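Here the complex is missing a single protein chain, while all its other protein chains stay put.
Chain naming follows the written order as A, B, C and D, and within any one chain the residues start at number 1.
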Amino acid sequence: MLRLLSFALFLAIWWIAALFVGGVKLPSPPAVLQVMMAEAASGALFLHLGATLARVVLAFVLAMSLGSAIGYLMGRVKLADRLGDPWLILLLNLPALVVIVLAYIWAGLTEAAAIAAIAINKLPTAVVTLREGTRALDRSLDEMAAVFAMSRWRAFRHVVLPQLAPYIAAAARSGLSLVWKIVLVAELLGRPNGVGFEIGVAFQLFDTPRLLAYSLTFAAVVLVIETLLVQPFEARSTRWRPRAA
Amino acid sequence: MLRLLSFALFLAIWWIAALFVGGVKLPSPPAVLQVMMAEAASGALFLHLGATLARVVLAFVLAMSLGSAIGYLMGRVKLADRLGDPWLILLLNLPALVVIVLAYIWAGLTEAAAIAAIAINKLPTAVVTLREGTRALDRSLDEMAAVFAMSRWRAFRHVVLPQLAPYIAAAARSGLSLVWKIVLVAELLGRPNGVGFEIGVAFQLFDTPRLLAYSLTFAAVVLVIETLLVQPFEARSTRWRPRAA
Amino acid sequence: MRLEVDITGKTFRSAAGETHEVLAPVRFSLGVGEVGVLVGPSGCGKSTMLRIILGLDRDFQGDVTRPPNARIGMVFQEPRLLPWRSVEQNVRLAAPEIDEAKLTELFRILELDAHRSHFPGELSLGLARRVALARAFAVEPDLLVLDEPLASLDDALAGRLREEIATLVASRPVMTLLVTHSLDDAVRLGDRLFFLSPRPARILAEVPIAIPRAARGEAEIAAIKAGLVRRTQGERAGRDVS
Amino acid sequence: MRLEVDITGKTFRSAAGETHEVLAPVRFSLGVGEVGVLVGPSGCGKSTMLRIILGLDRDFQGDVTRPPNARIGMVFQEPRLLPWRSVEQNVRLAAPEIDEAKLTELFRILELDAHRSHFPGELSLGLARRVALARAFAVEPDLLVLDEPLASLDDALAGRLREEIATLVASRPVMTLLVTHSLDDAVRLGDRLFFLSPRPARILAEVPIAIPRAARGEAEIAAIKAGLVRRTQGERAGRDVS
Partner (left out) sequence: ADTIRLAVQKTGTFSWELATIRAGGLDKEANLSLEVTELASTEAGKIAMRAGNADIMLSDWLWVSRERALGAKLTFYPYSSALGAVMVPASSPIKSLTDLKGRKLAVAGGPIDKSWLLLQARMKQDGIDLKSEATIVYGAPPLLAAKALDGEMDASLNFWNFCAQLEAKGFRRVAGIEDILPKLGAKGPVSAVGYVFDETWAASHRDAVARFIAMTRKAKQLLVTSDAAWEKVAPLTGTTDAAMLKTYRDRYRDGIPRRSIDDEEADARVLYRVLAEIGGRDLVGPAGELDPGTFYHAVSGD
């Protein structure tokens, strides 16, 4: 309910701002909606959104799983941390553009190159977050698991994972947003479809309603996923936490 | 020591790869170094690096402080979370390009617009991370602080902040990298200097040595800051943690 | 200046959704200089009651009046130290005004001198509990609340610390609420003992101890204890046949 | 199949950089069916010793031989439950093979029936400690290690649980190590008592109790206790004049 209200508020502010600033600088919600509808009717919206979502999902899953594993290792094993750290910083601070260009150069203008490049951009931030989480793990619970001879997997699943959950949540949320930002660059530079491609086209034409229509559609998709899937799941898995007064 | 070794390993791999792949696709370390030296000698390197660093620092500080504050609030106050959440998701999932373009259009091609746009891109990821951290706060320590009538600031500094520290560290590290990725887009689209500008130019000319020279210089700066400032500080402030076996 | 407790009920809603009644109507008051002792079976609601009394839990039926602006010293059932602050800092953070001499004295009494600069993770549980005691004492409280303060300590040390609590109570105008499972502690320190029922807790019996604390010799204490044991055993027997 | 402990030393390096000697040479062994009791002042090194014995801390001088593949049941000094798993899940995770009947029985004995589905955050400390006990019992251990298992429980319950520990020890071939501050527990449960010195801990006295556990009546127990008190008081007096 409150969420809806807040959303309505957003729309209202946007609309009013659009009225004041005027069409060219900020298109009004109906103008954007109209473009959305038109694109949806032609099927282009779904085509591009689908292509982008597929890339996002693949790159996200790849980066999150690999990044979490590396981050966990670096948080646990001092040697791995020492060895991996310079690489990590390097990877963190390599511009997206450079990674994407290099990936396209080496692996061709292919889907695989795009996805790999996006994943490489996201990977180090997942590593960094999970490493912090792993460092903050409660050793006394590890000892408990060891004493009771829990299997590795059992201990990981029931002792470690719940402690990492907030870090994973943070890495996933900000990571999804990062992947989304980067997929656009990758599509802009070398893919023949996707939201980034469309945004690139809209940008060339300086077609702000179209720019916003595509951007907001993606945001809307994430909003729906958050509301229907992530948040209920999150609520369930943090049931154990003492509620705030 | 190990870090140095690992870094040397990186250089070695790069060099060997460069020998195999050949010049344009992957310039060798000396080629890149030579460009670096030339740019440094002409002063251009420092000019652009300085400009970018100034933007990075400003946007980073702005986004981290504001984002942390908002994240903390949303983690603490259910109402704020409910109200802010749709905005947060929207902001998270707005492409960097769109935010930057809109910021430039509204505020002109100014330094302030660039910094604001970068900060707005980074802000939501800081919010998301700090919100998770705040949700995971230990309420029993809050109670302790309340009972002993600690002042708000005192309780925040000594009870809350140390618990948020790993989240802040994660947000800062991955945040710096995000800011850096976005500052480049901002510079590409509307600044007459900075590393992003140079990278854009190098990309237009497909001058890979220059592309890498500028990218790696920034990474090197971050590496130095990490090694000399962040890690010693971090080691000191996590002294209390039981060491790994 | 009294502590007036008039709780008419308290229920918890568990994560699974069930509601549990934890406190039945409980009503008592405590004056300055008095030591009230809460004795009751594990899980009956003692800690919950303390949290309500201290204002940490506002979700209950009834009323609690604390003396206004009372400084509170509390020993929680677990140490609740800040793991990232040294022993000394933990104490100083709760009691910023304490002077060095006082602190040194406190650490000496609690046998913590060697651990001033340690972090809580480097302490044994007994040591950590002593730091929690030091913290509560350091604030020079007007209202001292102790939730099993002497658990996990060896008998000799527990005895010495009991004396210290008695000294503190005698030296300053302070109201004290003590939760303990040790009848011995209760009888040696308390002025009024409240025996609580299993959950939901209500006061089964309120037993005042007339002899002033200072005047209680071993003989008196043994006598009071014997009386109490008879009493509770009578009750238990009564319960067993019901 | 014995537990052989031969620790020649253990030092901790604190975060501030100082080193503390925590264990002096300590040597003892324990056979199946025996209950060894460690008694010593707070902070002397008992928990550290247990951690070494269980292989949780490998950074020490000396040797520890545990029976190979021994199933371990441990009650830590704090409950160490997984806050994100229910009481039942906490037990089941440590003892995946336990059957429903056993579990029900265990919860009945420990008076936890009403709390099966609760999360640890919804328990009182005494309840949480009982869950930790349930967990240790549920694994049907070959080596049972108890670090002050009965602290924070009321006397009546503690007594009942002491009986349960005795029953468990009698019913299965298990080696038991118990740390306690309660002489009463020590005498009622132990076969051999180890009295430890303050830090660095060494064994001051090893006192075997010859009378089998089942045969110890109130009278015998009182007699043993009296003997021990005489002994320790003699020692303390000796220390005081030194």
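Simple rule for what comes next: a contact is a pair of C-beta atoms (placed from the backbone, for glycine too) under 8 Å apart; a residue touches a chain by one contact, two chains touch by 3 or more.
Bear in mind the structure is a predicted one, so any value in this text is a computation, not a measurement.
**Student:** Identify the residue among B:105, B:149 or B:220 that touches the chain left out of the display.
**Tutor:** Of all options in B:105, B:149 or B:220, contact with the hidden chain holds for B:105.
**Student:** Among A:32, A:189 or A:212, which residue is in contact with the omitted chain in the full complex?
**Tutor:** Only one of A:32, A:189 or A:212 touches the chain omitted from view, namely A:189.
**Student:** Pick out which of A:7, A:72 or A:104 touches the chain that's been left out of the picture.
**Tutor:** A:104
**Student:** Quickly run down the residues of chain A that touch the omitted chain.
**Tutor:** 23-25, 101, 104-105, 108-109, 188-192, 197, 200-201, 203-206
**Student:** In the full complex, which residues of chain B touch the absent chain?
**Tutor:** 24, 101, 104-110, 113, 187-192, 196-201, 203-207
One rule holds in what follows: only the chains that are shown with their structure count from here on.
**Student:** Quick check: how many Å separate the C-alpha centres of chain B and chain D?
**Tutor:** 50
**Student:** Find the geometric centre of each of chain A and chain D from their Cα atoms only, then give the gap between the two centres in Å, rounded to an integer.
**Tutor:** For chain A versus chain D, the centre distance works out to 49 Å.
**Student:** Send over the residues of chain C in touch with two or more other chains.
**Tutor:** Chain C, residues with two or more chain partners: 15, 78, 119.
**Student:** Going through chain B residue by residue, note those that touch at least 2 other chains and give them in order.
**Tutor:** 239-242
**Student:** In the complex formed with chain D, which residues of chain C make contact?
**Tutor:** Answer in residue numbers: 12, 14-16, 20, 39-43, 45-48, 77-78, 111, 117-119, 122-127, 130, 148, 151-158, 181-183, 236.
**Student:** So in the complex, which bits of chain D are touching chain A?
**Tutor:** For this pair, the touching residues of chain D are 51, 54-56, 71-74, 76, 78, 80, 82-85, 89, 93-96, 119-121, 135, 139.
**Student:** Report the residues of chain A in contact with chain D in the complex, numbered from low to high.
**Tutor:** 140-141, 143-144, 146-150, 154, 158-159, 162, 237, 239-242
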